[in-house]
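As you look at this complex, bear in mind that one protein chain is not there, while each of the others sits in place.
For subunit A:
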Amino acid sequence: MTEISRRPHSEKPDPHWVEWATGIVSAVLVVAMLGWVGYEALTDKDGPPEFRITITGIAPVSGGHRVEFDIANRATRTAATVNVRGEILDGSRTAEDAEVVIDYVPAQSKSSGALIFREDPGRHEILIRAVGYSDP
């Protein structure tokens, strides 16, 4: 501990110009960040989460067929515990359904997941939609 009190600190009366340059760049960055967040704060429409689900791949796995999907949230509010249900439609009848819960779909961001069906969905229409969420 003793060396700390004796230690010369760098608060010299005549600092090097690099210190000022770093300080100015940092100040600009902090102000830019405040500006960005401030702009978000002022223009925040605070709309409820809006999902868009796209299927990214179908592949056979042991015990069924895996359907991978991306779920995007275009709104400025995050959704938690998003329930996603997928159905294989055989005409107007649901041949099979599967469900998964996504922990978070952050605002203006994307999450991904997969559903596993027993039946081969290839020949039928697949419908995947979010059926509910909670606010974080």
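Heads up, the rule we're going with is that a residue touches a chain if its C-beta (ideal position, glycine included) is under 8 Å from a C-beta of that chain, and two chains touch if they have at least 3 such contacts; residues count from 1.
Note that contacts and distances are computed from a predicted model.
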item	value
Undepicted complex member, UniProt protein name, chosen from "NAD(P)/FAD-dependent oxidoreductase", "Integral membrane protein (TIGR02587 family)", "Polar amino acid transport system ATP-binding protein" or "4Fe-4S ferredoxin-type domain-containing protein"	"Integral membrane protein (TIGR02587 family)"
Which residue of A:38, A:60 or A:122 touches the chain not shown here	A:38
Absent-chain contact - pick from A:24, A:101 or A:127	A:24
Chain not shown: contacting residue from A:55, A:89 or A:107	A:107
Touch list for subunit A against the chain that is not drawn	1-13, 15-16, 18-20, 22-27, 29-30, 33-34, 36-38, 40-41, 44, 76, 78, 80, 104, 106-112, 136
